[in-house]
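Shown here: the complex without one of its protein chains, the others still in place.
Every chain is named by a letter (A, B and C) in the order it is written, and numbering of its residues begins at 1.
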Amino acid sequence: MPELYVLGVALGALAVAAILAAVTRGPALAFVYPLSALAATVIGIVDLGALLRGGELAAVLPIGLPAIGLHLRLDTLSAFFGIVINGGVLAASVYGMGLDRTHELTPRVEPLFPLFAAAMNLVLIADDAYAFLFSWELMSLASWALVAARHTDPESRRAAHLYLVMAAIGTAALLFAFGGLAGPTGGYAFDTIRHHRPAPLIAALILAAALVGCGSKGGLIPLHAWLPLAHPAAPSHVSALMSGVMTKVAIYGFVRIAFDLLGPPAWWWALPPIILGVVTAVLGLLYAVLDRDLKRVLAYSTIENVGVIFVALGLALAFRANGQNEGAAVAMAAALLHVLNHSWFKSLLFLGAGAVLHATGRRDLDGLGGLIHRMPRTAAFFLVGALAISALPPLNGFVSEWLLFQAVIAAPELPQAALHFASPAIGAMLALAAALAAACFVRVYGTAFLGRPRSVEAANAHDVPLAQQIAMGGLAFLCILGGLLGSVLAVALAPVLGDLVSTGLPIGEGPTPFSLIAFDPARSVYDAPVIALFVAIASLTTLVVVHRISERRSRRGPAWDCGFPDPSPVTQYTASSFAQPLRRVYGTLAFASRETVEMPPPGDQRPARLSVVVVDHLWRVFYATPGRAVLNLSSRLNVLQFLTIRRYLVLMFAALVLLLALAAVTT
Amino acid sequence: MTADFFVQLLAQGAQMTFVLLIAPLAVGVVRRVKALLMRRQGAPLLQAYLDLAKLVRKESVIAESASWLFRSAPYLIFALTWVAAALVPSFASGLMFNWAADVVALVALLGAARALLALAGMDVGTSFGGIGSSREMMIATLAEPAMMLIVLTLAIAAGTTRLAGVADFFIAEPFAVRVSMALSLIALVIVALAENARIPVDNPVTHLELTMVHEAMVLEYSGRHLALIEAASHLKLVLYLSLLVCLFAPFGMAPADAGLAGWLIGLAAWIIKILACAALLGVWEVSIAKMRVFRLPDFLGVAFVFGFLAILLAFLTRGVFA
Amino acid sequence: MIHAYQLVVVLPYVAAVLLMAIPGYRVGATLNVIVSALTLGVGLWLVAAERIVGDYAIVDEFNIVFIVINTLVGFTTALFSASYIGHEIEIGRLPSGFLRFYHAMFQAMMGSMNLALVANNIGVMWVGLELATLITVVMVGLYRTPQSIEAAWKYFILASVGISLAFFGTILIYLAGQPALGEGVPAMTWSLLQGAAASMDPAILDLAFIFLLIGYGTKVGLAPLHAWLPDAHAEGPTPVSAVLSGLLLNVALYALLRFKMVVAGQPAALDPGPIMVVMGLVSLIFAAFMLYQRRDIKRLFAYSSIEHMGLIVFAFGMGGPLANFAGLLHMAMHSLTKSGIFFAVGHIAQAKGTQRIAEIKGLSATHPRLAVAFALAVLAICGMPPFGVFASEFLILTTTFAREPWLALLPAFGLLVGFGALLLRLQDTIFGEPTGPAHRVDASSVPMVLHLLLVFTAGIFLPPALVAWFQRAAELLG
Partner (left out) sequence: MTQAYEISHLLAGAMLLTSFALLYQERVAAVLNAFAAQSVLLALAVAWAAVSDDRPDLFITAAIALTLKGIVIPVALHRTVARLGIHREVEKVVGVGVALIVGLALTGLAEALVVKVARGTASHAREELALALAIVLLGFLMMIVRRNAVTQVVGFMSMENGLILAATGARGMPLVVEVSVAFSVLIALFVFAVFVFRIRERFDTVDIEALDRMRGDRR
């Protein structure tokens, strides 16, 4: 129990910080970040303890919903996610310590930061529907205010509005889900829910609702459109929290409902998350590849990763429904590890983007370039993040990707034909997503950090304060460590997997203690340390040997460029030009993108023009059209505001006569 | 035990050296065959070695706008490719570290090398580097799904993703799931062509700017860095060739518990197979023309379709539809 | 020995007479506040006092809920108007002669509403409710501007028709009760009617309920009978808007619910549940759409009142202990929140000198505290935590889904549509570059903060006593 008190104290500290910050102004606001960092560390430690001990702590407070009270519970699942959350919060807070105290602190951000952190933690330990949705909505609310922090910019206002409306839709869906789970008698406590089995149809509806509710927060296509608007609109360290961490809370919600509360799954429950996930993964990256705004690219890639995680969860459901617990363990481990890894490298990347924004004041890729010279440390950290998110060994992104592929490869062993046919499609789509991710981040890094500066701001950028470098460095270190020690993480995951799918990954059966094993060692092994060692040895020996052989040092000279070097940086490949081949190949399919070249006749001085049209069907169908429909309907109905009194009397009369007629016909 | 351990270590080391040594030769064979078929004298068979030696000794000129990434990339690329090549069972399956990376990891290692190369291509900030990188990544997005399907087929057939395991499986029953293996063979060949920047996807000898992919990326490299890049590409070729032979023509390969004799036989068989494939590649390259970049989706689409068919057939033959 | 329920009615009337006599608005305002405070005290005492079931008066768990809310909001509104109306007179929007008139009217209205609430006789209740309505009519027209006069006139006519229909319904109830209970007073007494419901003629009950639904529904503001409501809110003085939304609608709803109890007692009669569900949904969704086109901030929140009344009627229509509890809770929360919002709107109107949404921008830059309070209040009415409305909407939607999964989509849809509109307007007003004047606000912000605190507490913690009390009330509703 003492842990819970510690937890409570830490959360209380965050709340107090929020309140104090609400009444302070100016540089004094900076106190928020050390405090949040401390609180996050404490909570993280408590969570870690709970995770490793595998036990669970529970408490009931006499507040909240009448006759039910406020149930709090810290089990392995919430502990694991707690570690994810507080890791992100810690990084963001450390980054925040580096903010410029005279300019960058505003009462619109700092009071909400700890509140946001506290709300996210509260969601994880909530153990009844009311507490869950309460803190869930609080989380949305806090982040909404943070998105609207730059309130004079109409774009961020629009983003904030769309965001909160989508969040409300999600919450409504979750309300339904919990309503169905709790049943008409209103047993909202999770313990009660676990014992109450809804009818199959209801269960299906609940799953759908949960998918909508958590999907809308996680950015599952087609509920995604708010995400690339809202996440970038917030201050960068908050964007890091929203993208790296808040989306994980959404995942937590789905796992909690689908694997814990809803009871034993039917095999076809797997299909919706898998299908949506795959679509999300691929489309998310296609959006990302075509976008030119650094932070928005990152946001889109968040969508992609959420999609990947949902695929893994879907597979886990399928395996579990068929009693193949090893498979479920692999898929679940893939999902959870990806949650952890993504929280690391996405936070890292967003902090990096923040650093770039801070240094250059621009987010448009085509205005950056050559930053690797001006801000070397940030560039190095960002590189790690970029390679990690592209799922390249030996970094952490690949560990979860590998496990996921193992799960997909095992999918044909499932008895259902639908899943057979699905499996190659899933595999191919995920591979496509992985390749696109690599392309996307080569593009981002290549245009933002490599090459020559494309703008004055980029040309005289400067590296960020130490605190911010520490935040990024720490995350980069974690990305590398997580890549090498995937097996250790698998050990740490064992309790969660045990609780969710009743078995973990095989541990310590591999050739070395660090080999990550799917199913059994004879089947699939990935041993990052050994490979890393090999690569290190190989590269070092090569280095030595080559330098021994080649006596002459290298010399600096102008770029060769096929003999026609052009000094102007405009001749470089831009982000848009990098994306052109991919747009030509995939864009025509996904976005009906058309490009038209208007070439002036010979002798004409006008420059040739290339214009590209890209249509976002999803936006048109799922957002623009309904939005217009609502406005149209409202303006039609609005006539009723301007009728004459006599007409209002007619309405009354009609209502009366209608009801009377009703009474007359009914016996 | 310890003795055995050292033998094993030795064998692994041997494989690393062999792949390194044979790579330029294979390339030489390809060029030689092409030359002969074109009725040209052609460079001597060992020219590739000489080129590398020359390049290493030359000083390397580095563009002003290049960063540390540009300089360090070649070493990493080389190392990654080399390690990947060393992990593919060549003359013997079940070598000491075969297990360290399965097919998925192997593909990912090559992916890492490719990403680094693409980044290096963008580092100097020239138009050609950009062209090369963007096209390279685009081709990768087309190739990797097909590759994944091939992997899936193998896994369904052999029940494992460890290359050694797959190899053992095919050594044991060389004619398992024939049809789907044939299909995935075609798919893998196509993928290999794409990955190694061979005709019709890319032309290794051209320097005609607008058709370049691989060459455009490495345009700025010179001296030892260029040497490493070249060597890496040679290694990659060998890697794919030995992947092909290990999966589709495993005969002669020494099983896990083979002794020295078995290894020698395996080695001989492997070298012969590699060189034969190289010769075939040469023949193939003279017999068809380079494609326009935006025809590639169709070309690699073929690989995708064959890969998919392979899986469906594998389902049938394995009778997974219970 | 005089009983609390008598005081709760008599006190305001006496005060009204006094206020008529007292000149000078400071004294009047103070007295007004004092009396309202006393009434509140009496109301609270009533909670403790023993329950009464007399010939003409009834005090049970059910109407105490309403009485307490009534007296409470009455008190805070009195507090608010003390400073607000003073300001109106200083800026010369009102001739100060009107003020004594205003305060007297205010008290008379409170008295009439309390009369309607404690009445155990359907006739008396009718009289009380109609008195309250007519008084508010006059108060809406207080500013004597063309708009306010038109609004009052519209209100007057629609209300009068409603009055007549409601009275016809009352007669019908009497006719239904007469055979069982005998002639005279008994057949108009709640407590007895409820008991005798089973033996009443279903056909007459149907007829009665329809007339009462239309008659009192007009005052509840159910679409399509709502027409008077938005204009009355928009054109009247802000405190009156607060009282209208916060109280009068509730009292009308209270009457409707009483009759629902009676009709529900006769299984052969038309089931009021579905009818109320339908009317509630119509109002909810209609109002939600209407929110988008509003240009006047008070009219905006008037429509939001229609929306929430719709939701409450929907909940009571669903019936069952949980839904009834949720409905009562939502009603209480809505009264507090909505009147709080109107207080805030009053402040905003004074700060920017206008009620037009288009001319209110960037409050968070010019009046941070007011902006925060306003934002919190609006988010509260939108059902956001940590406020009580979230709790009630949580209960309503979850239980509805648990019982009728597909039906639950409609209220959710309506609420979401409405939320979109309110959020849009909220962002327009508090965010962006401030424009127009930014006066100092001198109306007291105590009532607003008080209401916010109460709603906030309800969202976090409902005292068990209160809950038990609400649950008993919910049981009475069946």
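Note that a contact is a pair of C-beta atoms (placed from the backbone, for glycine too) under 8 Å apart; a residue touches a chain by one contact, two chains touch by 3 or more.
Predicted model, so just to flag it, every value in this text is computed and none were measured.
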{"item": "Chains shown that the absent chain touches, full complex", "value": "A, C"}
{"item": "Residue of C:79, C:99 or C:161 touching the missing chain in the full complex", "value": "C:161"}
{"item": "Of C:258, C:299 or C:425, the one touching the omitted chain in the full complex", "value": "C:299"}
{"item": "Sole contact to the chain not displayed, among C:38, C:89 or C:175", "value": "C:175"}
{"item": "Among A:109, A:500 or A:663, residue touching the chain not depicted", "value": "A:663"}
{"item": "Option touching the unshown chain, where C:183, C:433 or C:475 are the choices", "value": "C:183"}
{"item": "Touch residues of chain A, complete complex, unshown partner", "value": "641-642, 644-646, 649-650, 653, 656-657, 660-661, 663-664, 667"}
{"item": "Contact footprint on chain C, counting only the chain that is left out", "value": "123-124, 126-127, 130, 134, 146-147, 149-150, 153-154, 156-157, 160-161, 163-165, 167-168, 171-172, 174-176, 178-179, 183-185, 187-188, 201, 203-204, 206-207, 230-231, 234, 293-296, 299, 356"}
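Assume only the chains that are shown with their structure count from here on.
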{"item": "Closest chain to global C-alpha mean, per-chain Cα centroids", "value": "A"}
{"item": "Furthest chain, CA centroid comparison against chain B", "value": "C"}
{"item": "Centroid spacing, where centroids are CA-atom means, of chain A and chain B in whole angstrom", "value": "35"}
{"item": "Chain B and chain C: spacing of chain centres that average the CA atoms, whole Å", "value": "78"}
{"item": "In the complex with chain B, residue positions of chain A that touch it", "value": "369-370, 372-373, 383, 387, 390-393, 398, 401-402, 405-406, 408-409, 412-413, 415, 417, 420, 423-424, 427-432, 434-436, 438-439, 441-443, 445-447, 450-452, 510-511, 515, 521-527, 530-531, 534-536, 538-539, 542-543, 546-547, 549-562, 565-566, 569, 571-573, 577-582, 584-586"}
{"item": "Footprint of chain A on chain C - complex, ascending", "value": "153-154, 157-158, 161-162, 165, 203, 206-207, 210-211, 213-214, 218, 224-225, 227-228, 230, 270, 275, 286, 289-293, 320, 322, 362, 364, 368, 379, 382, 384-386, 390-391, 394-395, 397-403, 405, 408, 412, 415-417, 419-421, 423-424, 427, 430-433, 459-462, 464, 467"}
{"item": "Residue numbers on chain B that touch chain A, as the complex places them", "value": "16, 56-65, 67-69, 71, 75-76, 78-80, 82-83, 86, 97, 99-102, 104-105, 108-109, 111-112, 114-115, 118-119, 121-131, 133-135, 137-138, 140-149, 151-152, 155-156, 159-162, 165, 207, 209, 219-220, 222-225, 227-228, 293-294, 297, 304, 307-308, 311-312, 315, 318, 320-322"}
